[in-house]
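Below is one structure, written out as structure tokens; comments come after it.
Note that this complex is displayed minus one protein chain, with the remaining chains in position.
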Amino acid sequence: MAGKKIAGVLGATGSVGQRFILLLANHPTFELKVLGASSRSAGKKYVDATTWKQTDLMPESVQDIIVSECKAEAFKDCDIVFSGLDADYAGPIEKEFKEAGLAVVSNAKNYRREDDVPLVVPIVNPEHLDIVANKIETAKKEGKPRPGFIVCISNCSTAGLVAPLKPLVDAFGPIDALTTTTLQAISGAGFSPGVPGIDILDNIIPYIGGEEDKMEWETKKILGKLSDDKTHVQLLTSDEMKVSAQCNRVAVSDGHTECISLRFKNRPAPSVEQVKKVLRNYICDAYKLGCHSAPRQTIHVLEQNDRPQPRLDRNRDAGYGVSVGRIREDPLLDFKMVVLSHNTIIGAAGSGVLIAEILAARNLI
Amino acid sequence: MAGKKIAGVLGATGSVGQRFILLLANHPTFELKVLGASSRSAGKKYVDATTWKQTDLMPESVQDIIVSECKAEAFKDCDIVFSGLDADYAGPIEKEFKEAGLAVVSNAKNYRREDDVPLVVPIVNPEHLDIVANKIETAKKEGKPRPGFIVCISNCSTAGLVAPLKPLVDAFGPIDALTTTTLQAISGAGFSPGVPGIDILDNIIPYIGGEEDKMEWETKKILGKLSDDKTHVQLLTSDEMKVSAQCNRVAVSDGHTECISLRFKNRPAPSVEQVKKVLRNYICDAYKLGCHSAPRQTIHVLEQNDRPQPRLDRNRDAGYGVSVGRIREDPLLDFKMVVLSHNTIIGAAGSGVLIAEILAARNLI
Amino acid sequence: MAGKKIAGVLGATGSVGQRFILLLANHPTFELKVLGASSRSAGKKYVDATTWKQTDLMPESVQDIIVSECKAEAFKDCDIVFSGLDADYAGPIEKEFKEAGLAVVSNAKNYRREDDVPLVVPIVNPEHLDIVANKIETAKKEGKPRPGFIVCISNCSTAGLVAPLKPLVDAFGPIDALTTTTLQAISGAGFSPGVPGIDILDNIIPYIGGEEDKMEWETKKILGKLSDDKTHVQLLTSDEMKVSAQCNRVAVSDGHTECISLRFKNRPAPSVEQVKKVLRNYICDAYKLGCHSAPRQTIHVLEQNDRPQPRLDRNRDAGYGVSVGRIREDPLLDFKMVVLSHNTIIGAAGSGVLIAEILAARNLI
Partner (left out) sequence: MAGKKIAGVLGATGSVGQRFILLLANHPTFELKVLGASSRSAGKKYVDATTWKQTDLMPESVQDIIVSECKAEAFKDCDIVFSGLDADYAGPIEKEFKEAGLAVVSNAKNYRREDDVPLVVPIVNPEHLDIVANKIETAKKEGKPRPGFIVCISNCSTAGLVAPLKPLVDAFGPIDALTTTTLQAISGAGFSPGVPGIDILDNIIPYIGGEEDKMEWETKKILGKLSDDKTHVQLLTSDEMKVSAQCNRVAVSDGHTECISLRFKNRPAPSVEQVKKVLRNYICDAYKLGCHSAPRQTIHVLEQNDRPQPRLDRNRDAGYGVSVGRIREDPLLDFKMVVLSHNTIIGAAGSGVLIAEILAARNLI
């Protein structure tokens, strides 16, 4: 265990918290020691405080941990704190943690739009963590104590969307128009109560509150460039990139499917084969850094015309890889394609763990 | 029964054929007398030849009809023949029927692209039936016998798509860009075997063979104008209208959901309120003609932000009405919205029956 | 409207309440005038107070009714009050209504085990309403005002179970052993939140709290005999009838399937053909009384070996008929068979309405 970073989880009894726990069990870099939940759960053993809802069994190593309240004091020995808190509670708690000097990687939406908070999909824009590096360095120069910080995980459906866009932009220049229609899994809605069964059986719900706005906005931050002074990200403007999202909930347990189309700014546009080649050859920085959870193949380009499918493809590279299929020309924009990503792995808790692995590899925690 | 038109159904044991039978039972205009199927079924009572798969029970009136082979001779007394044949068989059979002077309304795709065959969504472009009227009149002038003809029902997903477009084009001028991503029900795939359960449970299939091409092409025919001599339809060109479709199969029994966005050619574009008003006020010609199955409300504009939903809205106006919700501005084109239509009613057999009602009302059969 | 009985609904915004409203719209015997709900809803128009979740649209006639609180005073003009209240609230409210002289037909479980409360499946044991008749008659003799009363609807899964048992007991004598394993629809769990989607998609929940005990107990009351003085029902003892239930929730929207097996006390047992004949010939008293909702065919005996199926058979006789299939000999008891009933019609609100129709036909309201 020597040398492992000490980790804590906020919101440990909830859906995202349970996922963090599964991903952190037997992790080579982190040792999970502190679990925070509501005062109703605090003081109980984790196994008694939790209705476990994962298909993998609860790791034995966490069963007897006594649940703490979500106070910075209880997490003071943690090198990294993963927050699976609901947005209703995350605001003041994460702020307190940051101000207490703790490093927080959060799945909540509360601070995603803060100027100096990196919004990171770890297989896409880990360079935005330079904001954190810059803060630490500045404090060091100023002789101040190491500062706390928050890094935000993106919305689950944004993560899948931007994964193939990044290598395309790197290779072919800006995308100036982008549409996505999502078919989103129900696990993303948590389970208290999440999506009622009677609402989703033999049905579709063509609306997810706030989701379309999140996708349209977050895409412009994640694909934006760092400011020269590394203090914030410069959002793409609507002139630079138009994004339109339509979001649906469907009867799928895990795995968000997105039908996207896009147009490059530069003419002539690349060919379908060029697009496929760039996607296939993309190796994410996290993999180059040797991060434990980084996907060996970041983007899986599938050639069968009926793929990707959530049930068959969501677990590629343990849910850290993104699958893209049906890449073809679009009568309106340049290309259309189908993107599939695992919403609770690369779209939520898994992203958080991989971000922390990058932070550790860069000695930022 | 006096005065009822005599009707026949081709492909009577199949999925579409069963729907025709349900819709024609106790119909005020038609009396179903002839049922055609493969030679394997011919000679048997319908009740013995058929694996009935509808949620409504098999009408008693058809149970004892002896199934015929699909030969024009057996249907010679029919005023109208509804074809639910598979595309693999429909070609020569429907041709023989037409050449024998019979009136055929077909759900098969085989003749949809023929120049002189109307492709009709009865709540959208019944005026294309003028091609039939013109043929009959011409034959009359020339002293020839009344000619047979084929009218084609559109693809199921096309029907839902074009329903709201028609009144919008009438009110605001041409639509020059249109995208649709579909979430299509499995009943549209028939049941021999249709979509396997293991492929669709907890899953999405992001591909339906030929469907995207059909939607993109058929839309341009259905929204096209009749030639001045009423002999054919002038397709919209790709310059006039760009259409892009992405089609998915989902775990829904009945009801196709489509997330569409569109741009008008004329500037300024109308407001959201103007769009809603035009859709709400649209009364289809079939209703004005007093057709039995015509929807009282052609387009249902829903204001709740999580509607339309297949399970809750597919049966509006007995499946002949189309529901539209979430009408809002689109960052890329002008508007986006969600369209829901019943794929086996207005998207297939129901359209056929309503087309026949229009033909009867116009004395074309 | 002249001569119609005035009806009210308690718990009108909930799942059961909405079903009562649908069934009472355009009813020939009842006119729905009063809707009661929680104080949060009281004072609002029904259309504004309610999240409508039915596949049929909200009847226009109720949309503008101002919701009342659940106080007897507000319902004082009602000839009949239907209660769709949750068990958490039903106890004191229904008691107050009864004591105020009102006639209550309740779907809640609270009073089912009261000695003098009839527990009625209207297609099975309407004669237990003699308890009500007796009370009214007694009060009349004693010169007292007409008394209020409660009649309880059985548990949804009990209703389907006892439907075929009654005619069999009448024909062949007591059943002394009975097992049932249920596959129950999720609509029975209501929708606040009911069964979470993530719990039921690609899954089974082999437990429904309290359900097995209800089925085992209620069956013995419903099949029990009235006491000679018509004041209560004599429960069957465990010696007279052993009942064993195993209850499961499955991914079906409406319709409870039950695999049952049973043994008659008398030897020799009847033949399969005799059993089928008795079930087919059974005509329930409610039908003989001419009740509007009574099924023309009470028990549908299906011969295809893969029926009944919920999606195909749940709506027989508008959900008031019960389907029985696969009647065959059992290696352990005498017979096994599959029973399907519509859990929200004959298993809940529909039973309530049919009970009220019987009460009206018998001049008990």
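Per-chain numbering from 1; labels A, B and C assigned in written order.
We take it that a residue touches a chain if its C-beta (ideal position, glycine included) is under 8 Å from a C-beta of that chain, and two chains touch if they have at least 3 such contacts.
Quick caveat: nothing in here was measured; it's all calculated off a predicted structure.
Engineer: Checking the contacts here: which visible chains does the omitted one touch?
Structural biologist: Checking the complete complex, the chain left out touches A, B, C.
Engineer: Using the document's definition of touch, tell me which of C:L183, C:I222, C:L235 or C:I299 contacts the absent chain.
Structural biologist: C:L183
Engineer: Return the single residue from C:G36, C:G194, C:G325 or C:G350 that touches the missing chain.
Structural biologist: C:G325
Engineer: Contacts of chain B with the missing chain: which residues?
Structural biologist: Where chain B meets the chain not shown: residues 53, 186-187, 189, 191, 193-202, 251-253.
Engineer: List every residue of chain C that touches the chain not included in the displayed model.
Structural biologist: With respect to the unshown chain, the touching residues of chain C are 177-179, 181, 183, 199, 201-207, 216, 238, 242-244, 246, 248, 250-253, 257, 259, 261, 305-312, 325-326, 330-333, 336, 338.
Engineer: Since one chain isn't shown, list which residues of chain A touch it in the complete complex.
Structural biologist: Contacting residues on chain A, toward the hidden partner: 53-55, 57, 201-202, 253, 311-312, 315-316.
Throughout what follows, only the chains that are shown with their structure count from here on.
Engineer: With centres defined as the mean C-alpha position, give me the chain B-chain C separation in Å.
Structural biologist: 41
Engineer: Counting only residues that touch at least 2 other chains, which ones in chain A make the list?
Structural biologist: Counting only residues that touch two or more other chains, chain A contributes 199, 201-202, 251-253.
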